[in-house]
Structure formats: C-alpha cells, structure tokens
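The complex appears here without one of its protein chains, the remainder shown in place.
Entry: chain A
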Amino acid sequence: MNKFWIMLFHTYKNKIATKSFIISTAITVLLVLAVTNLQSIISVFQSDDGKQQIAVIDETGGLYPAFAKQLKAADTDNDLQAMETKESEKDAVKRVKNGEWDGLFIIRQDQKGTITGAYKALTISDESAYKLLKQALTQTKTAVETAKLGISAEKVSSLYTPPEVSKDALEKGAKSEEELGQVMGLVYIMLFVIYFSVIMYASMIAMEVATEKSSRVMEILISSMPPIQQMFAKLFGIALVGITQFAVLIAAGYLSLKLNPQNDASSPISAFLNFTDVPVSTIVYAVIFYLLGYFLYATLAAFLGSVVSRIEDVQQTIQPMVFLVAAGFMIAMFGIGNPDAGFITVTSYIPFFTPMIMFLRVGMLDIPFWQAAAGIALTLVTIVIFAAVGAKIYKGGVLIYGNASGFKAIKQALRISKK
C-alpha cells in the first residue's frame, strides 16, 4: 500500500479510537436525539397524565353544548377534557383543591344577558387552558349574539375569515416563498456545520501535527516521506474522521425522526428539516463549499501546527484562524436576513469567507453561475497557494524547536526549507 494511504489510515484509526472523539460524538448524538425528539420531550413535561380535566358549571342552563362544541374545535392539540357538572361551586372548588380536577370553569349570564366566564385552578401559570376556554367562550358568545341578530353561522364565519394574500417573485429563477423557507433551514444548518467542523477539525489537525512534532516522531516521518504528502495524508485522514462523525450524526437524526411517531410531517422539526423543495444544485453547492472551507482552513492549521514547539502553544497559534472563521460566521448570520446587502456580496469573494458567505448567496439568492464559480476558483487558488507555501513551512517548521512563535517562527521555517 502506498505510504500516503498508510499514513491516512493511521491518522484516521488513531483519531477514531481516542476517548475524546468517542465522547464528543456520543454527546453530539445525544444532542441530535434531543432536538429531533423535542416535540415528545416537551409534551412529556407539559402534561404528565395526558389531558387536563376541566369541570364546567353552566349557570346559564343551556350554553354548555355549544360551548363544548366550540372548545373541541379550538382545542386542536386535544389537551383539554371538558365535562359538565351539576355540583355547587363550593363542592367543585373543593374537588379542584383535592386534585380530582385540574380546573373549574363557570359560565354565567347577568340580567342584561351578557355572558361572562370564570376560570379557577390551583395555579394559573399555564396560560394554554385559560386561552382555550376563553376562546371557546368568545366563540359561543358570538354565536349566541349573532343568532339574536338573525345572522346565519355561515355569514359569521365568512365575516371572520381573513383575506388570502399571495406572494410571487417575478424574477425568473427567484426562490419561491416555500423554497426560501426550506433553503434558509439548510443554509442555517450548513453555516453551523461549516463553522463548527472547521474549528473542530482544523484544530484537530494542528494538534495532531504539533503532537508529532513535540514528541519528535516527526523527524522520522519526514525522513520517510515528503512533507507535502504527509500534510495531505493528515488532511484527508482527518476529513475521513469528520465524515465518519457526520455519518453517525445524520444516521442517528434520521432514525430518530423516522422512529418517533410524533415527528410526522406536520411537526415543526420535520417542517424545518424538510428539504424536498431545495434544488439539487443547492445541495451540491453545500458539499462543494463545505469541502472548500475544510481544506482551506485545514491547510492553514497544518502549517500553523508545524511551527509550534509545544502542544500548549497550539491554541494560541491557531487563534487568528479561529477569529477568521468566527468573523465569517458572524457576517453570514447578519446577512442571512438580508442576502442582497453590499457587504455580503463583497465578503463572498474573500476566500476566507467564501465557503460560508458565497454559499449563503447561492442558497438564498439567484446569482449568476459565474459569481459562484469565481468564488470557488478564488478559494481553490488560495488553497493551492496555502498548500505550496504550507508544505515549505511544514518542512522547515518541523525541524525548528524554540520559543519563536507566530510570524517569527513561520519566517524561520521558510528560511530553513528554502533551497
């Protein structure tokens, strides 16, 4: 087997087997499970025994059936179970206090015929029951009053129905409302993924290189194979680690969504993750920009790691790189609501930001292909330059051990490796 592959798989196997990798993956899987099952988790805390039992005392004597009907219509989540009681208010309150009922609702009507309601429960911090009951009573009241005026139910409902206002983008190829919503979800997720994975995997690479250097095994390694091959074997090895981690996360998320019956198509999480209307090209761009982002920052991290003599200095040395990533992320977050803005257009051509911001533009806007291509080309050129310069710094950097840091160390490394 080629040395490149030997080193690639060695890097991969070692990283996969580390405790920190296993633990961080496990924690992220738990997080994914939590997010995808948010619906179920929330409902568990909301109502321990399912429906709330609400007793209703109807002092008017005839409104309960209409009220019950309205309540059923309003209570779409089926949270409340209303039942009429003939007991006195005093006895009913006692039952609520004993916990037999969750609440008591009294419907009254004064001499003038005005309908009022009263809600009594142990605590009134849960607004949802109160709101539903109030809504149902309001509807009942409207029905009663309009009936008195001789207006039919159909007329009432047509009176209350809001007009439909449609929204259409006229530019050819512009994203429809529905598409935009879904694309926004994807863009959000991708921005986070790029941000976190660049920071995580790039520092993993810097750490890996610095560890080999500080343990001095590097000298043996670079006497066995050229530094540029080594650098890329590490980059691809760690990329493979990343792919493994994502595969686990995506599989966990997918299974958890599919297996939990509460996550049907209508649940908010499914709506957020529903990418059926996202154009294929956007998905392809997502992959391209993710890879560009990874390799850009990973190359940077590899040679930054190579000029460090002690592992303690790794974080400090890659700090500027982390700031760059964070800056790109911030710009993208500001720009997601306003992707047409001038600063977004400009920053999308700066290679350090292109992976996030050009992707944002490609996803949210309908930009000409050449713009995306220009961004990709610029980033690719930057990666090639970084790889070429990086390999030189890497070759020299791994041989210097001293207190020089940052630019001084990079200069020293270049001097050593130059012809």
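Just so it is clear, contacts are C-beta pairs under 8 Å (C-beta built on N, C-alpha and C of every residue); 3 or more make two chains touch, one makes a residue touch a chain; residues count from 1.
Following the convention adopted for this analysis, contacts and distances are computed from a predicted model.
Enquirer: Not counting the visible chains, the remaining one has a UniProt entry; which protein name from "Autoinducer 2 import system permease protein LsrD", "Transporter", "SigE family RNA polymerase sigma factor" or "ATP-binding cassette domain-containing protein" does it give?
Expert: Matching "Autoinducer 2 import system permease protein LsrD", "Transporter", "SigE family RNA polymerase sigma factor" or "ATP-binding cassette domain-containing protein" to the record, the invisible chain is "ATP-binding cassette domain-containing protein".
Enquirer: Which one, A:6, A:147, A:326 or A:346, makes contact with the chain that was left out?
Expert: A:6
Enquirer: Pick out which of A:71, A:137 or A:218 touches the chain that's been left out of the picture.
Expert: Of the listed residues, the one touching the omitted chain is A:218.
Enquirer: Tell me which stretches of chain A touch the chain missing from the display.
Expert: For chain A, the residues touching the absent chain are 1, 3, 6-7, 10, 14, 211-212, 215-226, 395, 399, 401, 415-419.
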